[in-house]
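One protein chain is absent from this view; the other protein chains keep their places.
Lettered A, B and C in written order, each chain numbered from 1.
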Amino acid sequence: MSKRTGMEVAIAAAEAVALCNIDVAAVYPITPQSHIAEHLSDIVHNGRIDAEFITVESEHSAMSACAGASATGARVYTATSSQGLILMHEILPIVSAMRLPVVMGNANRALSGPLNIWNDHSDIMSVRDCGWIQLFAENGQEVIDLTIQSFKMAEHPDVMLPAVVNLDGFQLTHMIEPMEFPTQEEVNRFLPERAPFATLHPDKPVSMGCFNMPDIFTETMMAKNEALVNSKQTILKIWDEWEKQFGRRYKPVETYFSEDAETLILTMGSMSETASVAVDEMRKKGKRVGLLRLRLWRPFPLEELRSALKGCKTLIVMDRALSFGGAGGPVGTEIKSLLFHDKSRPRIVNFLMGLGGRDMKVEDFIAMVERAGKKKDETYEFYGVRQ
Amino acid sequence: MIEIRWHGRGGQGAVTSVELLALAAIEEGKYAQGFPAFGPERRGAPVMAYNRVDAQPIRVRSGIYQPDVVVVLDPSLMTLVNVTDGIKPGGLLIVNTAKPQKSIRDTLKYTGRLATVDATHIAREELGLPIANTTMLGAILKATGVLKFASLDVPIEERFGRIAAKNKKALKRAYDSVKISK
Amino acid sequence: MKQKKWPEAWHEVTPGCVVFAPGSASTYKTGSWRAQRPVWDNKKCIKCGICYIFCPECCISESADGFFAANLDYCKGCGICEHECWPQAIAMVEEEV
Partner (left out) sequence: MMQTVRNFELYTPKLIEKREFFSSGHRACQGCGEVLALRLVLKALGRDTVVANATGCMEIISTPYPTTAWEVPYIHVAFENAAVVASGVEAGLKALRRKGKIADRDVKAVGIAGDGGTADIGMQALSGAMERGHDMLFVCLDNEAYMNTGIQRSSSTPFMAATTTSPAGTVIPGQRTGKKNMPEIMVAHRVPYVATACPSYPLDLINKVKKARKLKGPSYIHVFSTCPTGWRAPSREAVKLGRLAVETGVFPLYEVENGKYRLTVETPEKRRSVADYFKSQGRFRHLTPDQIKIFQERVDGEYRQLMNKIKHSRSWQE
């Protein structure tokens, strides 16, 4: 086991990207992502990796430059957050439709307005349907691991789709904590060179980004969906390989005291760790509470979720974003619809919480479990809102 | 687990202190967190930063509301910010000040454990700058015993390079001169 | 009988809809758009090639004897060649109905 290194997680993300020997990065600064951009440019400017760092003039251009560079066969990275992510929104479904394996770090932050630079998941949820592989990191170690893994996932010939690693803004990006870094040799062994199926080069001219008439568009959409759905098999395989090489196990749905749990909390991202402490406290008091953490959001791991829910009576979905005027939080809504036909499905309680940096303490998770126990229906509810 | 809250002003290096303390703990094989109070504060504004140190992996990621230790980098903050807010019973307040402890206790109406050191004076003499952030680390190590003194060597050297020796000297002086009372 | 389209099924769509055959637009014959066709009078033609260079369809080419003609599979009948031909060697002639 390698030594634990203390480092800010945003800087660790940039170091992980450097270990992947990228060819091109195009990053526009935005709080709380900027330390990734700064440190990556520092790595390039000091010649630690041989890459082009494009200092684009917007996130829209960041993603566009990534598309162009990725199309030449280069290994490409960008990072963003919040407003930046939705400024590049237009290009996100194009990149996945063009099957360009761009890897992106997203420092999760609330969407304006009103302006709020703090952490929630409303940014990524607003681009949920763009056809990207979407992963959520719980801590700095996962940021490193998922970043390296996602290059392999994205570039895999059976996948060829872009991937986004979500890391909670501030809560993770600005956190100094211990992490283990793989060595360059280890990463080289894990991550093969990219072998693109088509590249922009005059030796073999191809046309990319051709438009679809109505007579073929549906087939193209089906093909894209199949590619994303099927990518799960490759993702699982890559996680097996990772475990073999590095000893750390990754699953689409992580479970904590879920086996005999009557009540399960479902979280995403860094809050899961705090929630696990709350589970410990409740277990001490003899309550059968457990925790599920959704690491893989797209493609959605339905089978894994189902098997984790066996025996569960109440599922509490903690959403850090909401669909205004809709059925609640995006995660809660989706899980309700996916389990609609399951006869033995648990009661699903959906809390909207942790919005725009509202801190969630151990007591808050305990309070939500208590509230869920008393709740009679399955309507969604804001947690901790002042009345 | 020990939880520390730092009070300083933007530009005084509270975040650097928090980083150095976390890195030293990790260097020692412990687990640690170091993070700023997330916000848009600019130079001069009162800011906070936090540390958690434990022998076990740390899972709590919320803010710190009941600190074991509060560090005040800038004495002028004591009348502006409620620095003792939420401090645990038996907790420790560490203040950078030249004033006698009684005056601090009177100002804050504080009866708990207190440590004081004139870190600004030490910093001015050793570093030629009235920036007390690293100097204060010496007082913290002595007053809390949370880390070995030597654990700061590597982080200080990596951070300060050729002025590392001066910083270490200042740290040592603070370590030796901090006054601790029950 | 209706000709089979390619790609027909979703799994025949190339990844990213990449087209690997450069210039394959030429499988589509734009000649059907034409109402008038250009006809060259080689007695007047000075073989300058202005018709060739100004053709937006890239469908006028030079033959071995140095004269020019349009590929009627693609010529849309815009009339630029006729209009630009300096010695007026080209005439636009109505297509037969």
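Odds and ends about this structure:
The criterion applied here is as follows: contacts are C-beta pairs under 8 Å (C-beta built on N, C-alpha and C of every residue); 3 or more make two chains touch, one makes a residue touch a chain.
If you're wondering where the values come from, they're calculated on a predicted model, not measured in any experiment.
In terms of the touch definition stated at the top, the absent chain reaches A, C within the entire complex.
When the omitted chain is restored, the residue from C:Asp41, C:Asp73 or C:Glu95 that touches it is C:Asp73.
The residue from A:Cys66, A:Val289 or A:Ile335 that touches the chain not shown here is A:Cys66. One chain is missing from the display, and on chain C it is touched by residues 6-7, 14, 17, 19, 21-30, 33, 48-50, 52-59, 71, 73-74, 76-80, 82-84, 86, 92. Within the complete assembly, residues 23-24, 26, 50-52, 54-58, 60-61, 64-74, 76, 90-91, 94-95, 98, 193, 199-203, 205-213, 216, 220 of chain A touch the chain that is not shown.
Here is the rule we go by: only the chains that are shown with their structure count from here on.
Taken pairwise by the contact criterion, the protein chains link up end to end in a single open path, with no chain closing the loop. In this assembly, the C-alpha centroid of chain A lies 35 Å from the C-alpha centroid of chain B. Distance between chain centres (mean CA atoms), chain A to chain C: 51 Å. Those residues of chain B in touch with two or more other chains do not exist in this structure. Among all residues of chain A, none touch two or more other chains. Against chain B, in their complex, chain A makes its touches with residues 4-6, 8, 32, 117-119, 170-171, 174-178, 270-271, 273-274, 276-277, 357, 359-362. Contacts from chain C toward chain A in the complex involve residues 5, 7, 9-13, 15-20, 22. The touching residues of chain A, when paired with chain C in their complex, are 97-100, 160, 197-198, 204-210, 212, 215-216, 218-220, 222-223, 226-227.
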